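Here we show just some of the chains, and they stay where they sit in the whole.
Naming follows writing order (A and B), and every chain is counted from residue 1.
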């Protein structure tokens, strides 16, 4: 990763340098970090920053990185880009006079973002203080020496409170890899359309028609949730190599062509439907 | 700093046998001991014990001793003096001097000031997913779980007493003020997130 850097800030002074677009990957620790970097490079107040310049530079920067970007980093960038665009939109409003509700909302959004940036910068400042304290404190070593035997022998007799069985249980628990913590979304996500069901509909239609536009394939959908499920089903079928896509121009019609077997079952993963299948299998 | 002279001249406010007793007890402990614990064992008022500890610490500093008595993480403990660090390092086994990354420092700062705090909130403040960093901080004993949020069921995190020790703080009250770095109404704004 270091090989691609244009100007690698050294870890000591890097944080101190207000200028210089640090193309060190550390910069992507947080989009706010990058945003601050971009703004400080132009040495301007955020309310005065030439946003189109920053935005252009930003986009040029993404382009220059070419295909080596991983999705995660690119999505961070997109978040910043969106933020910048918000800022730019707010900036384009006539100052002083706020006429309609939407303008007000944009200004509020700008203030909120500004506040969040300042807040992030505050923690960044404090992190510097932490770093200094940690370094200073590392010079002092606490006394942690085993107790002289004559005193250690006086320690109250240990109450172990467990037997071999419990010890084994505790050990087993310690050895069991902790599941990566996840946030349960079951209370907010209630799938109304099953990807598996939508896939079945698609398989049937595409086998009959051979080729169809995504628009036609979703014409009968009852709502956005069903279009989304059907879209996911198309992706799943693509993964199973049962369909291929073509799209002549960007944002043009998306054609879906059946490339799978003429008959037989096509298995589609039910990753999207877990909360449904865990619950009531007869639902719907 | 005239602690040493004052003590030797008998001006000290503490009874003559209190200081040696404190020195002896602190010589056998391997974690900070609270003033109130020492006061209980020695059957002396906590205030008196506090004065004696501060006088001892001042004496050691005035006399240029290689050790120091310091109040850290809610208790008192013997430490080596910072000036002697290069020599002491040769005797201390695998000192944990691995530096924290910028991301870890920032995350630690957010947890310290917003505890108990969920990973989602830390991520919102930093603008980037911080789960891996929180795991690292937990593994290094600087951060620990602190129950779950009753509403969201999210796991909450707080700093540990080891964090206080590593920063040389007596308590969280000693964290530097965040306010000078913040605009006035950011608290309110933050709540909207």
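Definition applied: a contact is a pair of C-beta atoms (placed from the backbone, for glycine too) under 8 Å apart; a residue touches a chain by one contact, two chains touch by 3 or more.
Owing to the predicted nature of the structure, the values given are computational and were not obtained by experimental measurement.
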Practice problem: Just one representative per chain kind is placed here; work out the formula for the complete complex. | Solution: A x1, B x2
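Note that only the chains that are shown with their structure count from here on.
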Quiz item: Just how far, in Å, is the C-alpha centre of chain B from the one of chain A?
Solution: 34
Exercise. Provide the residue numbers of chain A that touch chain B in the complex, in ascending order.
Key: 11, 15, 26, 29-33, 76, 79, 111-112, 115-116, 118-131, 133-134, 136-148, 151, 180-181, 183-184
Quiz item: Which positions of chain B touch chain A when the two form their complex?
Solution: 27-28, 30-31, 67-68, 70, 77-82, 85, 88, 92, 95, 97, 100, 102-103, 105-106, 108-110, 112-113, 119-120, 125-128, 131, 153-155, 165-169, 175-176, 178, 181-183, 185-186, 189-190, 192-193
